[in-house]
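Omission of a single protein chain aside, the complex is shown with its protein chains in their original locations.
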Amino acid sequence: MTRHKEGDRRDTALNDAELQRCLTATWSTPAGLWGALSTVDHKIIGRRYITTAFVFLALGGVLSLLMRLQLAQPEARFIGPDRYNQIFTMHGTNMMFLFAVPVMQAMAIYLVPLMVGTRNIAFPRLNAFSYWMYLAGGLLLWVAFALDVGPDVGWFAYVPLSGPQYAAGKRADIWAQMITFTEVSALAVAVEIVVTVFKQRAPGMSLDRIPLFVWSMLVTSFLIILAMPAIMIASTALILDRLVGTHFFNPAEGGDVLLWQHLFWFFGHPEVYIIFLPAVGMVSTIVATFTRRPVFGYLGMVMALIATGILAFGLWVHHMFVAGLPRLGESFFTASSMAIAVPAGLQIFCWLATMWAGRPIFKTPFLFVIGFMVIFVIGGMTGVMVASVPFDTQVHDTYFVVAHFHYVLVGGAVFPLLGAIYYWFPKFTGRMMSETLGRWTFGLMFTGFNLTFFPMHILGLQGMPRRIYTYQPEMPWSGLNMFISLSAIILALGFLMFFVDAIRSARSGSAAPANPWGALTLEWATSSPPPAYNFMHLPVVSSLEPLADDPDILPVASGLRIDRRELLITSVVQAVPEARESSPGDSIWPLWAAAATSVTLIWSIFTPWAVVWGSIPVAIALIGWFWPKGVVEEDA
Amino acid sequence: MPNEISGAPPESYFALGKPYETDAYNLSQGKRLYSWFGCGSCHGDDGRGGVGPSFLDGWWLYGPEMVSIVASIRDGRPHGMPAFRDRMPIEQIWQLAGYVQAIGSYRPKVAAPSRNDDNQSRPAENRGPAKILFDPGPVGVHPDQGPSP
Partner (left out) sequence: MRIVRNGLLAVALAVSGCSGNQSAMDPDGGPAIHIAHLIIGIVAVCGVAWVLVMVMLAAALLRGRGRTGREITNERSLMRAVIAAVAVTVVIVAALTVSSFFTTRGIGVPEPAAMTITVRGQQWWWQVMYADSGPNASFETANEIHIPVGRDVRLELQSADVIHSFWVPSLAGKQDLVPGRSNILLLRAEKPGIYRGQCAEFCGLQHGHMAVLVIAEAPADYERWAAGQRQTALLPSNPEALAGQAVFLGKPCAACHTIRGTSAHGKTGPDLTHIGSRLTLAAGLVETTRGSLAAWIADPQTVKPGNNMPTVALTGVELQQISTYMEGLK
């Protein structure tokens, strides 16, 4: 793979055609299987990530339909308790760890480098590694489920139910180790995004000119970096308790079962914002484009993002209001949980102000944003309700909470995400999605969602707990449950239509121009889909809306080498160019490293010695990864 | 057993891959039965013996085979081992026997119950307590068992 060294070729003295040829030669991924396995192009990996996450979404959706089938009637014998517990555990685990977080990060992997005007994400090989780890973790979970060893302890895996005494077999170990996979990949991506945003922004893109989606992903990435270690510690302690015989959660030997809940929710609550904040960024982007004006109160929006990110770490105890903690502590967490409604409210009001002052254009992405506003505000209101300790003692672990977090997560994250897919689909694929099908999809999903989840509030207040595999005929719940199950079909049809539209459009949708929506952020300054090198010349930014004037006269920077992968490093605050930095080329080693790590992690479910012996192939893979290969990118 | 021949496992047992020895659910059920039926009052809560013989010292008075452990539980043995024939269904006897065999094994099994959430007096079952505690010295037969089994 040694590339001939041609001296120091720059992009200054070439005409466009010549430059394009050189850049393509330097940056493109070779065709074929080997190229696919070794690519480090953030766009290819991002697309892969998004596709995989949507496959998991579809699988998780099928599980939810199975649950609705079982719950449609009292004392149904369609699914037994053992399988049902696996199904609801899989649904929660899959949606949180394999769909929601990865898909948001995947959107960022694809979009952030484009939106900040650089040629690849920071640490591209780590990026490839993170995808393979994510894929392996997902396969571990789903293969285990297919073999009837899927976890059955809930996505929260409370000890002692998930501990050594009450969870026989390997089910809980598989859950805990799947966490390790997804954590590794999420942390890797978070670090890449922070570095990309801080050091690889286009010249002139000072902090106050960063698009709101990029801001939201920056805050999200910090949340991931700060929150994920808590769950990694918790799941590792669980595995140690189960396999090695430690006593972190054993009260008889000085452990504490509530320690698990603290660690889990110290991660678990920020997790909600890890999923929601990217959606805030997507909504802001879509609102700005479809109201034809910048989002009102940019500074307020950024401050609200940061405030949400900080507050997110101060309210985990509201998941433990009925665990028997001291009253005073609970009052503090009521106040902090209520307080987070303030930044959320500020964001809502800013979007409303934007719509008020703008010219709304009702295209599908904007419809999803309107749906988001309607649904998410309900979710926010019920969030305020469950923040109150006495209120929560009646609705905690009931269908009220199920309704609440589906309003927040589906309304607050999935609706914006689908809007974002409709919005950026032309950029991803070079083709438009169907506007007609899009409207149908939105209509079915909005109707289906509300009919499915709103009655759950009532069921919860009527006393129906969560996570029950059936209920007795004398309880007054069967009518509403049947109604919910039937409504779920409408929602499922909406998703089905979305998948049909996406697959059909990716194959044969009408070709998309570079900037079909007339949007003003940098990703629309390049072709759809973007070339391997993203931008022929790196853009120079002088405002929040770099494309507000004619995109053809976007100022550009030059002077980068074109005979090797090179990008521009800029300063954190002002984005003043600081250095040219090489960006690593394709490599197969991230795949080998991920394979070695996966084998070690899965093997360690069966014996702790796997960590010792498994470290050998991991070490070999890492040595191969970093071994000098004599390519131009390694020149200082 | 329909033919009243004590302890003979049904043929389906082998076809299913000896579930009472290799299935974590059955083994953990056996562990619960061990405490529920008070086995610990004679054999020690941790299986190290007391009035009755230890399961961890490397000696199996009637051999380590499942069939003979089942027979011991089901029909009782001389010198104080009561018969549980009338006190627990045969399936539970098999589960309990699987657990007893697992804790006495010298080799840690992948499918073994792990530690309990209470005070620990020996390594957990999945770490092969018998291997760690095994004393090759002349332990001999427990006094209560008479001169020879």
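Some notes on this structure:
Read from first to last, the chains carry the letters A and B; within each, the first residue is number 1.
Going forward, a contact is a pair of C-beta atoms (placed from the backbone, for glycine too) under 8 Å apart; a residue touches a chain by one contact, two chains touch by 3 or more.
Remember, it's a predicted structure, so these values are computed and weren't measured experimentally.
The missing chain, though absent from the display, is touched by one residue of A:Ser38, A:Thr308 or A:Thr334; that residue is A:Thr334. Contact with the omitted chain, checked across A:Arg9, A:His262, A:Arg466 or A:Arg580, is made by A:Arg466.
Touch with the chain omitted from the figure is made, among A:Ala122, A:Ala176 or A:Val389, by A:Val389. When the omitted chain is restored, the residue from B:Tyr13, B:Phe37 or B:Trp60 that touches it is B:Phe37. Contacts to the hidden chain, counted on chain A, fall at residues 80-82, 85, 154, 158, 160-161, 165-166, 251-252, 256-258, 291-293, 296-297, 300, 322-324, 327, 330-331, 334-335, 338-339, 341-342, 345-346, 348-350, 352-353, 355-360, 370, 373-374, 377-378, 381-382, 384-385, 387-398, 461-463, 465-472, 474-476. Hidden from this view is one chain, which touches chain B at 32, 36-37, 86-89, 91-92, 117.
Note that only the chains that are shown with their structure count from here on.
Note: centroid distance chain A to chain B, computed from Cα atoms, is 49 Å. Residue ranges on chain A touching chain B, taken from their complex, read 160, 163-165, 168-170, 241-245, 247, 249-253, 606-607. The touching residues of chain B, when paired with chain A in their complex, are 24-25, 27-29, 110-111, 113-120, 123-124, 126-127.
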